[in-house]
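Have a look at the structure that comes next, please.
Here the complex is missing one protein chain, while the rest keep their positions.
And then chain A:
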Amino acid sequence: MSSILSISNLSKTYDSGFQALKAVNLEIERGELFALLGPNGAGKTTLISIICGIVTASSGKVTVDGHDIVRDFRAARSMIGLVPQELTTDAFETVWDTVNFSRGLFGKGKNPDLVERVLRDLSLWDKKDNRLMTLSGGMKRRVLIAKALAHEPRLLFLDEPTAGVDVELRRDMWRVVRRLQETGVTIILTTHYIEEAEDLADRVGVINKGEIILVENKAELMHKLGRKQLTLHLAEPITAIPDALAEHQLELNASGEALVYTYDTRGERTGITALLQDIHAAGIRFRDLNTKQSSLEEIFVDLVKAPS
């Protein structure tokens, strides 16, 4: 797959002196769903804002489908749709008018059929004549998505689209996002809900303190960085881990009823066989066991907490 978005050495220092981005390099492949994760203030929104033309970069270069975002801004921006993080809508416009406004703004003539389809996909059709100020927060979020889709973008930025949205609506949005991806739209998603990225993304990028610290295929990332935990539920509680088991670096839970063994899935030997033999030799009996794969959330927390 070829890149639809190419970012090279992109830096941004605000007038206050805060360096929001530090020589960011990133390639986004055509048609993929890329999840950009990062804690608050990591630089996610600044990165998106520069690409979309809302913030001026201090240095570096960005191209969208080969079009430079500064020199050839018309061609570049025509391909981009942006759903901003904040619920910024007009108050007095109707849903229908505001979505058509967005289409016109992006240089497209009227297409009522397309706008109707977008509104129906987002369950907004019955609200089309409602003024925006009468809508709930979740509905306004849908309107922002509809506005971003009104000009048929090929590259869609969803900047925390499900923040403050209830579970049902979130699932609706995921459905829409998947359907968009099926039509060939490239999607870049920033989110605080790691399960969203885990569920939707093809690749995951992690940004922290203005630097991209990791870009990886999601499955590979979980495989590479994923840890597993084996929990042994003991037949009888113990007060301390026997010395004979010290080399396995086990953890004993607070009630003394379970031993937890953490191992690396990448290793050729997980050490489970030796552990079980040593436990048997130590005379400890267990009544049950289970294993658990670490989630993307745990991986993310480990990454951003790691000393740089």
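Criterion: a residue touches a chain if its C-beta (ideal position, glycine included) is under 8 Å from a C-beta of that chain, and two chains touch if they have at least 3 such contacts; residues count from 1.
One rule holds for everything that comes next: contacts and distances are computed from a predicted model.
Asks: The chain that is not shown, which UniProt protein name from "Glycosyltransferase involved in cell wall bisynthesis", "Alpha-D-ribose 1-methylphosphonate 5-phosphate C-P lyase", "Transport permease protein" or "Sulfide dehydrogenase (Flavocytochrome c), flavoprotein subunit" does it carry?
Replies: Of the names offered in "Glycosyltransferase involved in cell wall bisynthesis", "Alpha-D-ribose 1-methylphosphonate 5-phosphate C-P lyase", "Transport permease protein" or "Sulfide dehydrogenase (Flavocytochrome c), flavoprotein subunit", the absent chain's UniProt record gives "Transport permease protein".
Asks: Of A:21, A:35, A:82 or A:115, which one is in contact with the hidden chain?
Replies: A:82
Asks: Sort through A:97, A:152 or A:216 and give me the one touching the missing partner chain.
Replies: Candidates A:97, A:152 or A:216; residue touching the omitted chain: A:97.
Asks: For the full complex, which residue in A:105, A:260 or A:281 touches the chain that was left out?
Replies: Of the candidates A:105, A:260 or A:281, A:105 is in touch with the missing chain.
Asks: In the whole complex, what residues of chain A lie against the chain that is missing from view?
Replies: Per the touch rule, chain A residues meeting the hidden chain are 14-15, 52-56, 73-78, 80, 82, 84, 86, 88-93, 97, 100-109, 147.
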